[in-house]
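Structure provided below as structure tokens; questions to follow.
Missing here is one protein chain; the remaining ones are kept as they sit in the complex.
On to chain A.
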Amino acid sequence: MSHTAFISIGDLRRGRPALGDAAPAGAGGCSSSGGAGKSSCGSSAGPEDMPAEIWDKVKNHPCYSEEAHHHFARMHVAVAPACNIQCHYCNRKYDCSNESRPGVVSQKLTPEQAVKKVLAVASAIPQMTVLGIAGPGDSLANPKKTFETMRLLQQHAPDIKLCLSTNGLALPDWVDEIVKYNVDHVTITINMVDPAVGEKIYPWIFHDHRRITGLEAARILHERQMLGLEMLTARGVLTKINSVLIPGVNDEHLIEVNRAVKARGAFLHNIMPLISEPEHGTFYGLTGQRGPTAQELKAVQDACAGGANLMRHCRQCRADAVGMLGEDRSDEFTLEKIEDLAVVYDLDKRRAYQQQVELQRQAQHQAKVDALAEAFDAGLADDGLKVLVAVASESQGLVNQHFGHATEFQIYEVGAGAATFVGHRRVDLYCQGGYGEDEQLPSIVQALADCHAVLVAKIGACPRDELKAAGIEPVDRYAHEFIEKAALAWFADYRERIASGAVVHQPRGDARIRQGAFTGTAAA
């Protein structure tokens, strides 16, 4: 039978299902459940070190699998404006900062509008596999809207995975409902496990029909967060923990948070920098609380290595983000635009497309493994030297972007025998309309100031000179190679130059994390 259907918002209100009663299980693609539970579509945490049923849940979730985020897209719908707590880093006029970028107000939707939007996006972007409800407030302070959206969606697009974000206060009350709607993943924002730290982050909570302040508020929030996490783990729901790194408030403490959430079964821990520009009007913004530098963030993340797995590819997306991580196509799908769209939700076509993507990813993964084997064979003795390199990459794990087109750089730490992804740095677009905007360069240099080299597909003469002057080596000779291979090759060459005396190795300083609203798109 065909799974094609035309759906209007009116149909949704009347409860007309799009797919008849055939509601097949989630999209397949990569055969991870077959055979010995192994599969060739790897990710940095692939099926080798993960039970097959978990791999099945994360393999095409762009937030849970680092590799998947280059291939699959997600979207958020802003159906949940209310919140039951106050965080010092949030001004609700501008969305929740734990999942949304302040400074851009999301368009609030009713559940019916949200589902229409999801169907419109899913037909236009067949690699869209995940719908998240992430505010702008707290999804579970808006349970009616959140679960009605999920109910409608299960009916009309059963292949889309559901996830939600919450501050955890109401979580224990809703675990049954979360399981009932087959929610695959839940993100809980946990910034402390010690109420004395919590008191500095949360001025109040609204619980049990009372507004509660001070230590008691933080204690209740902490207990509810831990209970909710334990309940989800017991029911087999995957959890990601978000923590906002607030220098001087919870920086050291996050190592303890990492331990506590891992012990309770958290799958992934995402430590994000505080955003506190004064113009967002948050308490922290107005009191001058600063965000962390790139090296402060990395130090805390590194100190947590060995604990719960760390997520390093988070882009702090807004509550109505659409598309691949790091790109924002929400402008193409505003309410006005989708009201006029004739939505064709073709499940078979989406499956076929996603299987194609999965094959591509397997091929790419294999090519990368082969390329890397070669690079490692070069065999360098480990003298403990490690440096950061920035990479301009558009897609497919390759060094394939023009310096001037990059709105973000991927940062890798390279040493003997290892090139490890450590995060992204967002920058202002250097090259707009084909010519270099010279005033943008200092901001790029600030964002990459802790890197020794920038690997690019191409770079103009002027930025090349300025990078050199700042002590960052521009490198275009590894264009279109796999990132890790390129980084290792550059590193081997760099060590040779140190050995021959051609360069003197100098440690680099710190770098600035770019704050404020994201305005770029992925591919310039």
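Here is the rule we use: a contact is a pair of C-beta atoms (placed from the backbone, for glycine too) under 8 Å apart; a residue touches a chain by one contact, two chains touch by 3 or more; residues count from 1.
Please note the rule applied: contacts and distances are computed from a predicted model.
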- Task: Pick, from "Acyl-CoA/acyl-ACP dehydrogenase", "Ferredoxin-like protein in nif region FdxN", "YceI family protein" or "Rieske (2Fe-2S) iron-sulphur domain protein", the protein name that UniProt gives for the chain of this complex that is not shown.
- Result: "Ferredoxin-like protein in nif region FdxN"
- Query: So which of A:180, A:210, A:235 or A:505 would be touching the chain we can't see?
  - Reply: A:210
- Item | Full-complex contact with the absent chain, from A:92, A:185, A:361 or A:495 | A:92
- Give the residue, chosen from A:73, A:109, A:125 or A:141, that touches the chain omitted from the document. A:141
- Query: Just one of A:82, A:335 or A:479 touches the chain that is missing; which is it?
  - Reply: A:82
- Note on the structure: Had the left-out chain been drawn, it would touch chain A at residues 81-84, 86, 92-93, 137, 141-142, 144, 206, 209-211
